[in-house]
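Removed from the display is one protein chain of the complex; every other protein chain stays in position.
The chains carry the letters A and B, assigned in the order they are written, with residues numbered from 1 in each.
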């Protein structure tokens, strides 16, 4: 709990540069969420400038949502450079399992050791074993169903694995945390999962432990989502109140609402 | 009327996967509108994965707003596959008539038999005859002026043609419906036309008759737009109340407000 509060405080103070190579649908959302929480977003994908960009940014977010050949190369160049520079990065495997092109791209990206992989249950199931197919980008499984697969994926990749949904599971090998915050209405706003990934990217810049960084990001997403949901009349108003809630979030709001359980050592 | 209510009910129950190849400006809007009404949006355009995607989705939306060579090929690949699989798809001819590149692309897309073509009056006029030029993406004609052109286009293409504007005309050969709902403020929010097209894409998944599917989509757009306009103080607040209205829409709200007239048999 204390690390969540101090991470939020550090984030607002340091305003780290978070480089995102993400999908067209959510670029605006994720930039706004990063600004609202106190980070400084940058989006750039030109092959010619990725090496230069990676020298000035603090962390990297890679999200394959609307991938194509050019963008896959951008993602690989950026992930490779981040890995070389020991810059932590987070992978969002949008639509994992939906097509061989996505699966192959994910395999190539995993070679560059993401600090964190965040997806919904179907995506994490698809990444952990070959014979699961997803239904597009929305999950047809609950996070709990994917827990064992997430543990296996975490051990295989040595990455922290985050399965988000009704509850969020953050897994680091044998230890894991369950965060039971957030609101069902959040699933009716496009890109909330991608926004969670972007938030992980921001917290990776202020906490050297990817597990604590991910827990911080998911806790803050959940608490801000609950605050927004109380003011919202539907998904439209939810989204804007969510940015306001991120921006205005206080330590008391977090400690009053956070519902987190840790397992393992 | 009954088919509109039952279509909405089916849509919310089945949550069909709607694949959109659409323009950069409206991707976020249309994804949010699809989620709010109960569909499951997916956006993907990589040549390598379109065949795979088209095997899991229920319907396809093609919108040429920010086309370029790569995206045109994506649109053609997806439309071809949809046609082969007898998957209904809807075409949004954004900026038809503005440039030869747009006109040629539309001609190539028409070869794959869209179930529905939805545009503003200028776009439908441009698609129906060669010698009309459009003023960018906003219409300089009223829907009524385009009615005869729309009928001709519907007969030529065997597609349902929807002309949206102050009133919406949905045309299927000799029969047509006029929907006099919506609010003038909707034209001040970017991508409301594109959102209407996306909604048609969603309803194509639950009604085998493209005419009834299109009438359902336009009726629900109009009624939700009116509800949102009553709460809005301008185009900014309109947009978010619109998503809320779609999400919360009840059968009573539809039957109380719907202003629809059918002509022909």
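For this structure, a couple of remarks:
Rule of thumb we're sticking to: a contact is a pair of C-beta atoms (placed from the backbone, for glycine too) under 8 Å apart; a residue touches a chain by one contact, two chains touch by 3 or more.
As the structure is a computational prediction, the values presented were derived from the model and not from experiment.
Of the options B:6, B:237 or B:257, the residue whose C-beta touches the omitted chain is B:237.
Contact between subunit A and the unshown chain involves residues 15, 17, 24, 27-28, 31-32, 35-36, 40-49, 52-53, 56-57, 70, 239-248. Residues 23-26, 28-29, 65-69, 95, 98-102, 133, 135-138, 187-191, 232-237, 239-240 are the ones on subunit B that touch the missing chain.
Going forward, only the chains that are shown with their structure count from here on.
Remark: rotation between subunit A and subunit B after Cα superposition is 120° (nearest 5).
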